[in-house]
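Just below is one structure, and these are the notes that go with it.
The block that comes next holds chain A.
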Amino acid sequence: MTADPLLEIRNVSKQFGATKALSSVSLSLYPGEVHALLGENGAGKSTLIKIMTGIYQPDSGEILLQGRPISLHNSAQAQKHGIAAIYQEPLVFPDLNIAENIFISHQRRNPLVRWGKLYRDAEKVLAQLGVALDVRALARGLPLAAQQTVEIAKAISMDVRLLIMDEPTASLSIHEVKQLFGLVHNLRKVGVAILFISHRLDEVFEIADRVTVFRDGQFISTAPVTEVTPEQAIRDMVGRELGDIFSKEPSPRGDVVLSVKDLSREPRFHNINFELHAGEVLGLAGLVGAGRTDVALALFGIAPAHHGHITYLGKEVHLHSPKQATHMGIVYVPEDRRQHGLVLPMSLMANISLPSVKNYRNQFGMVQRGKEVTTAEQYRQQLSIRTSSLAMPAGKLSGGNQQKVVLSKWLNTKPRLLILDEPTRGIDVGAKQEVHRLINQLAQQGMAILMISSDLPEVLAMSDWILVMREGQQMGIFDRHEATQEIIMAAAVGQALNNEAERAVVHA
Partner candidate 1 sequence: RAQDPEPIKAEPGVELNMVLLPKTLGNAVFDEAHEGAIEAHEELENPGELIFNAPTPDNAIPGQIEIIEASITQEVDAIMISANDYEQLVPSTTKAMEQDITIVTWDSPVSPEGEELFIAQVDFTETGTVMADMALSILGEDGGQFAILSATPDASNQNAWIEAMQAALEADEKYANLELVDIVYGNDDPDDSYNEALGLVDSYPDLELIMAPTTVGIAAAAKAMQDEELCGEVAVSGLGLPSEMQEFIENGCAQEFALWSFKDLGYLTYYVSYLLASGAMEAEEGVVFEAGRMGTYTIEADPNREDGLRVLMGPFSVYNADNLEEWAAGGDEEGEPEVEATEEAN
Partner candidate 2 sequence: MQQSKRWAWLKSWEALMFIILCAVVVANLRLSEHYLDLNNLANIFHLSIEKSLVVLIMAFVIINGEIDLSVASVMGLSATVLAERYDAGWPIAAGFALALCVGILCGLLNGLFSAYMGIPSLIVTLAGLIGYRGVARILLEDRSVGDFPSWFTSLGQDGIIGPFPLTIFVFIALFILGFVILQYSVFGRYVYAIGNNRAAAEYAGINAKQVKVTIFMASGLIAALAGAFYAARLGNVRANAAEGFELDIITIVLLGGVSIFGGTGTMIGVGLSLLVVLNLRNGMSLSNVDGNTQTSVIGLLLILSVLVPNLIQLLQRLLPRLFSVIAGFMNKGGATKPKSQVSVHQ
């Protein structure tokens, strides 16, 4: 780190209407370092990145590349300077196949496409990441995690000097994260500078060399990782001491709400069995692509199961549409908030009330704005959604704040059975605690909750039971008291199958 900085940000400011996203922040990145950027949701991290890649232009301040000021007007220019980014929201081209998606932005490619070479190269890049995706398949309908993988492949396939990663691990599980970190180490060795953003502090402290914290669009601190502790970093981010780490309080166990028998939908998942009582949280753990989302989609009626039985509130049901499921009190918080969770151009308020808007009618069938505002305001405070107005289009919120809106939207429907798919993806530490508290509170009020999460500590902390899946198979259900990170991981990668003794199947 003795060399000159590769890239320097000096006094950059950016304003969106009434929101001051960045006010005079500075940051320098050295070749061969992994620099972590921390901050609450809406602190301005993604905005800074978009400035560094030419998507946004700063209102003031400058960017220096190896000491020389540069101005970036689009991301092609940034790429020319060797700056590449993995954005927070993966944006793949659904109609192109995976190989093309990976190589689309290579500027120096031949004017003619050599398909054979393209596929071979794509396979090589994906092999580096330790994933096997069919590079000839279209990217349409790819699960979020796979999209994230494609984005990562796209970035590392480029000849970069600075690689920016905006929450690349948000929907990955430990296994994939390990692979990614291996790659990051290699890149660091060859002198690439890496800017890394994550809300998972343990990851940050595992990989970063230096840590910078932003708060409310302002620069707070930069320090080598050895000189800060997680507590200190949180304090810098939040601006106050965060209360006690939340711990789950057990809630009274009610009647069976949902019971699933031999549920299958080939080839996604087979023979899933579990029972979920009122007041319980069932965690669904597994590696990316294990089929957890598909189980949820079957329970929500989007991709109905082919075989097996679902008994809900004592009656066998056939779920075939989200509308039907919602009517019965089953709701699903989807993992892909941009595609399935939000209507981006609609206001935050209208998004929150969308599934329950019928409850806001007056006697003439008109929507009562006043009541909507009250609800939205309540969630804004409870989940600390950072926005200048409730009328702000949801698409203009920061990623984490969007996720909070998605959560509010579904919590507000007051369901009997709540299915959460990666509920805290991209949410900052403070808000995460609040979400956990909320989930616990809902459980105590008698709601049954099915929670899918790739964040293992979260699953362990929140669940009463943990169901582990691997490649569509149910590997076992574990009691919260006996489950540990190691047991779950072992089951998820498939070791437990061999050793019958280690399988702690509790439920029938």
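Just so we're on the same page, a contact is a pair of C-beta atoms (placed from the backbone, for glycine too) under 8 Å apart; a residue touches a chain by one contact, two chains touch by 3 or more; residues count from 1.
Here is how the candidates were picked: all candidates are chains of the complex that A comes from, given by their letters.
The shown structure was predicted, so the numbers you read here are calculated from the model rather than taken from an experiment.
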Report task. Would you mind flagging which of 1 or 2 touches chain A in the complex? Result -> 2
Requested in this report: In the complex, go through chain A and note every residue touching candidate 2.
Outcome: 10-11, 15, 18, 57-62, 69, 71, 300, 302, 321-323, 325-327, 331-332, 334, 339-346, 350, 354-355, 357-358, 360-361, 365-367, 409
